[in-house]
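Sharing a structure below in structure tokens format, with a few things to ask.
Left out: one protein chain. Kept in place: all the others.
In order of appearance the chains are A and B, and numbering begins at 1 in each one.
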Amino acid sequence: MIYEGEFLKDAISKLLADGYRVFAPSRVGDFHVFREISSAEEADFNYILPRNSAKVAVFPQNEILIEYGDWIERVPMEEKRIAIVGVRACDAKAIKLLDKHFLEGFVDPYYKSRREKLLTIAIACNNALINCFCQSLGINPRKPEADVVVSEIDGRVFVSADTEIGKSFLQGFNLRNENEEELEIKKRFESEELKMREIRVDVEKLKKSFDSPYWKEVAINCKSCGVCTYLCPTCFCFDIYDEGEKRGVRIRTWDSCQFPLHTLESSSHNPRAEKWQRLRNRFYDKFYYTLRKGNYYCVGCGRCIDFCPAGIDIVNAISEVR
Amino acid sequence: MNEIEKIKDALKSSNAEKIVAFVRKESEPREVLKVLSPNEVDKISFSPLSLNNPAKLLMQINGKVAVVAKGCDSMAIRQLIKEGKLKRENLFIVGISCKGVVDYRKLAKFVNLSEVNDVELNGNDLVLKLKNGEKRIPFLEVVDENCLYCGHPTPVIYDVLIGEPREGKRDFSDIEQFERLSREERWNYWISQFERCIRCHACRSVCPLCYCEECMVDPSNLAVSPMSTPEEKASYPRILGKTVNARDNTIYHLLRVLHHAGRCVGCGECERACPMELPLRMLERKLEKVVVEIFGYDLNEDIPFFSKLDIVGD
Partner (left out) sequence: MENPYVPYKAQITEVKDEVKGARPIKTFRIKLVDRDRFDYKSGQGCLVSVFGRGESWFTIANSPTRPDLEFSVLKTGKVTAKLHEMKPGDIVGIRGPLGRAFPLEDWKGMNIVTIGGGIGQTPLRSIYQYVIDKEKDYGDLMIIYGARTSRDLVYKDELFKLIEDGYNVQLSIDNPEKDWKYFVGFVPDNVKRLKPNPKDTIAITCGPPIMIKITLNVLRELGFREDQIYTTLERRMKCGLGKCGKCRIESYYVCKDGPVFNYAELSAMLEKV
């Protein structure tokens, strides 16, 4: 359907009025970050990809699991509904992957409390960035998987909803049906591939190359920082620790498999003491280990390439494995 | 002979076992650092998009290494030699008199990076060789801001120097201007910056001077050994956790920067690495100003700042 006006901004105003916590791209200097906003003016949609991923809305960087004194005093849970507005196809797909991780097996109640009340409004991509490669992972950047999808094509705003929650949200908007020509335009738009990089994943080769010296070579300049994992929309590792001796909070925070402290045991044994082992772990996690869950855990957003201070490139590293 | 050919020639004359130099990244117009063997010398490249500092990489390589170093890179190498982390006799330094490097993120606003084949500096313009034609951008519009305050564009330590020496300067005008703001304005500014930090620790990880195995911001201790006692481990000071908020992030950055007093070489790697674009160099430069004005220390002195303080204290 077609909306006359700024759909995303109007959607934010409605969501805020409906009592949602709204996460949207917000401009900081010359770039955008996904963060919670309190008015439609704080959002800005003049971007291709925000620096951080939309996972902050469902998996915040820090959250309290338990408040304690002598014993447990409170277990906080998200009570409000949450909306992510302006998510791209890559980040939207990543949320589905996070769902698998946090909701299969043991159900993570904190994640669930946010996820079950989540509304996602995605925006189709008109352009790709230099390190985008989602298409080669089977994602159509022009047809994101979300509750509501917005595509801006030649000045027209197309809005569609595939899920019940999306459809019911759209009922509050004045939308008109597309005419024949517009339907054709949209169809063409969705079937046109964007020009972007491609990753070649050869699982058998990965399996054979695990002990290859190649990984030391790839990792030689790795700084063991957390940029790749913290910007990654599918990375889910976390730490739990207590803050406060007599009374305080048990906190969960993001953690990174690239930090040597992530796996360091009290005995001083560290199963991945070397940085090349940790980097290999991340690459295999994205393209090999997680196949047991049925998916690659990479959505081709390219953030880890754009912002790796060592210039390490997952597309090259995986495609050229030997 | 152009700059790259000169660099290659110098590297070839080094007799080093390994070479740390810039190599053009696939699919992007920038260079990244690589460790090469002598027979790979032809892979190297150099341009105003050879951004990174090779000094940290040198610390993990044994044996004789040849390295390509810009002014600030050489400052870092010299500082690490001063601090006993590198040995001069193991290094062959190909110094490059540096005209400044490009801020890659700024450049991305002027041009679609995937269209760019090559980049070179021509007079005051950055010339981009595109797939179709050429584009010129005034260098000042895309130069890394950090380079505008560069004190040592010419390497301070080298075996071969490439390019004509150029003058550096000491300019704290930006810091002085900031100091004129009220306390509250300055506080609000920094809080608005720090609250954005995601504590990926990239600034620490790339900093050539942040080489400690044991970092005070970590909740436990990497220097733990099988001999460490339970008491030692249990009492490891935890100054701050991993929680991300303006307050904790402020502590993180202030603690980190204080350890660079009289040491920061001004390469700007911290700011370049920061995915949230925190103005980290401004903190370091403020500290540098204090060190210069209050302690009268100059980074070019042979004795490290902290050692000098000890002597003065005695």
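Criterion: contacts are C-beta pairs under 8 Å (C-beta built on N, C-alpha and C of every residue); 3 or more make two chains touch, one makes a residue touch a chain.
What you are looking at is a predicted structure, and each value in this text was computed from that prediction instead of being measured.
Engineer: Touching the hidden chain in the complete assembly: which of A:I2, A:L16 or A:L65 does that?
Structural biologist: A:L65
Engineer: In the complete assembly, which of A:H101, A:K117, A:R156 or A:K216 touches the absent chain?
Structural biologist: Within the whole complex, the residue contacting the unshown chain is A:H101.
Engineer: Under the stated touch rule, tell me which residues of chain A contact the chain that is not displayed.
Structural biologist: 65-66, 68, 70-72, 75, 101-102, 105-110, 207, 210-211, 236-242, 244-246, 248, 250, 255, 257, 262-267, 269, 271, 281, 284-285, 288-293
Engineer: Which chain B residues would touch the chain omitted from the figure, given the whole complex?
Structural biologist: Spelled out for chain B, the touching residues are 229-231, 233-234.
Quick note on the criterion: only the chains that are shown with their structure count from here on.
Engineer: Once you find the CA centre of chain A and the CA centre of chain B, what distance in Å lies between them?
Structural biologist: For chain A versus chain B, the centre distance works out to 30 Å.
Engineer: Quick check on the complex: what are the chain A residues that touch chain B?
Structural biologist: So the residues of chain A touching chain B come out as 28-31, 33, 51-52, 61-62, 130-131, 195, 197, 220-221, 223-227, 229-231, 239, 241, 243, 251, 253-256, 259-261, 264, 266-268, 303, 307, 309-311, 313, 315-316.
Engineer: Which of the residues in chain B come into contact with chain A in the complex?
Structural biologist: 25-28, 30, 32-35, 52, 56-57, 60, 105-106, 108-109, 112-114, 196, 198-202, 204-206, 218-220, 222, 224-226, 228, 233, 241-245, 269, 272-273, 275-277
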